[in-house]
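Have a look at the structure below before the remarks.
Only a single protein chain was left out; the remaining protein chains are all shown in position.
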Amino acid sequence: MRIKTITIGLSAALLAAALAGPTSAQDKPVYGVLLKTLSNPFWGAMEQGIQDGTKEAGVEYFLQAVESDQAAEPQLNTCNTMLQRKPAVMITAAINSTILLPCLKQANEMGIPVVDLDANLDHEIAEKAGVKIAFTIGSDNTAAGGQGADFMAEKLKGKKGSILVIEGLAGNITGQKRAKGFADQLAKVAPDLKVVASLPGDWDRQKAANITNDTMTANPDLVGIFCANDTMALGAVESVYAAGKGGEIVVIGVDGNSDAVKSIKAGRLTASVAQLPYLVGKQAVEKAKEVLAGKTVDKFTYVQTLVLTKELMDAGNDPALQYVK
Amino acid sequence: MTADNSAGAPAPQSGLRDNRFAVRLESVLVLVVLIVALSILSPYFLSVSNFLNILLATSTIGVLGFGATFVIAAAGIDLSLGSVLALSGVVGALSVNALNLPWPVAIVACLAVGAFCGLINGVLNAKAGIPAFIVTLGMLGVARGLGLVFTNGQPVYGMPDPIVFLGQGRPFGVPMPVFIFLAVAIIAHFVLAFTRFGKYAQVIGDNEGAARAMGIQVDRHRIALYVVSGLLAGLAGLLFLARVNSGDPTAGLNYELTAITAAILGGTNLFGGRASVLGTLIGALVMGVLQNGLNLLAVSSFYQQMAIGAVLVLAVWLDQVNRARGQR
Partner (left out) sequence: MSLLELDGIKKHFGPVQVLLSVDLKIAAGEVVALVGDNGAGKSTLMKIITGIHKPDGGTIHFDGADISGHSPGEIRERGIEMIYQDLALARMQDVASNIFLGREPTKKLLGTPIRMIDRARIEQEAEAMIKKLGARVPSVRHPVGKLSGGQQQSVAIARALTFNPKLVIMDEPTAALAVREVEHVLDLIRELKRQKIATILISHRLTDVFAVCDRVVALRQGRVASDEPIAQTSMNAVVAHIVGAA
């Protein structure tokens, strides 16, 4: 009985308070940052770049992510919740090309500029939906795939054989661009290397390992594997070594995250087309500040990628290396 | 007589008042405490727009939770809810996008696909005697895979305006999904608490042998319950489709566990016999409020998952303590 009274009393009081409206005041502008998930070192590096960027720019930020890079609806809900805090700008890395559009539209309506971080949004669809994107910044995923193909062709010069491509999460634009960029460039520069399979690995280490096993079994002349990200490449490498073919098959990943770097230095993973997420994050903040100051910025900014190999890192004199975290 | 539930079930709730509106009081208390605490911790929490946000974010899980409530009432379980949600949305989207049929077809398609999956679940469980856990686990995989096959893994984007309105419209400033969510809650609660259909569902979970002896068509009823659950999953799929304007084959991953958590938090007995839609509504709100609050406080999503688990155990534990003291 007493519990019931307390409950009713509290509920009534709160309802009254709720209808009185929100209160919030900020002196420094606060940037809202929504990443996919923090369980990948790639995003950890990006967060660091954002942190350093906001420090230099003299602004505050709050950052959110969801539990996995497949949790699309939770990301939408989180995005909506972030708008409650009325950030000065919304910098978002969408889990798929369309999921955040309803939230970003609302951001537009609230006068909050929207930044397409890591180039995940489908711009055609966004335009049709009436969402205005202030600018897009990310790595050129197609070019990154192409760089991977160039490296593969160089490494396997003069050889013939089968190539396996492990794509990202089905339907994800980033993965699609990398895989296509690789395949198109490879056809141009190494017609003797045939892509025998192109399968989605869902950014998952275990899945990539299984796909690698199956493909090695079906194609004993497999000489190279290109994975649309490092997590999958690390899975593929383990399968290659477990099959006793370590060193015989070239394995390339994309991202250049810290795990991949360790593996390359140890001589297992052959190479990774490193994105520089640290730079992406930092430059995103810099450009966002310009947008808020009313300046015009490029609609598309592509941050360079770098093919990381053991030799390159041992030599240590490439200036871009400082951004590899 | 067979299958008397009382050995596995905790002592029943007090019947000393009309308990057709009963909810687990502890869960209401947890909800209130959460609201108070979050109001103090975050200045953004206590506002009408935020509360509407919470309701909007809770709507999908809530509708799924109501479906789970019906099935769990009869000592069953439905693990396929998230996958059926996705498949329904995909078929609905494809029917207007790929087949160019008029927009009402999308609505019918979503509901029909959901109900059909439920029918299969129900028949395999009730007639072929396969345990519900297994049947719905199988449907979880099949429905998910089918959705991926139909769309080749890609979301199907772009719905006709009336459908988008269902998900993104805001009549009187309230998001449409919230209206639908609350309407479903009222109807579902009425059916479960006030009709024979609802009562028999709970009796079957309470003592299946007694239900048969008293002339209740247990098998037929079970099938109907799974159809209801599937239908609601289809409705949730429609809401999701409308909200994000695309049929997404990866939608609703792991949602069934959250839906079941909402039901248990709200007072539905996991082993069947006692169930309440109103309770599930409270349970879903507890999780929605918690998630929203932690988001506003920018707490990492890893901690959020721990929090949800902890709240569930806390609410059920409080309930046990109260029962032991005989205070209900």
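Letters A and B mark the chains as written, and numbering starts fresh at 1 in each.
What we mean here is this: a contact is a pair of C-beta atoms (placed from the backbone, for glycine too) under 8 Å apart; a residue touches a chain by one contact, two chains touch by 3 or more.
Note that the coordinates shown come from a computational prediction; the quantities given were computed from them, not determined experimentally.
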Chains in view that touch the one left out, judged over the entire complex: B
Contact with the hidden chain (one of B:S49, B:T195, B:Q305 or B:Q320): B:T195
On subunit B, residues whose C-beta touches the chain left out of the figure: 1, 4-6, 9, 11-20, 190, 194-196, 199, 202-203, 206-207, 209-217, 269, 273-274
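One rule holds for everything that comes next: only the chains that are shown with their structure count from here on.
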Mean-CA-position distance for subunit B and subunit A (Å): 32
Residues on subunit B engaged by subunit A in the complex (per definition of touch): 25, 28-29, 32, 35-36, 39, 43-44, 46-51, 53, 56-57, 60, 148, 151-155, 157-158, 167-168, 240, 243-246, 248-253, 291-292, 295-296, 298, 300-302, 304-305
Residue ranges of subunit A in contact with subunit B within the complex: 3-4, 6-7, 10-11, 14, 17-19, 21-24, 37-38, 62-67, 70-74, 76-78, 80-82, 84-85, 96-99, 101-102, 122, 125, 128-129, 169-171, 200
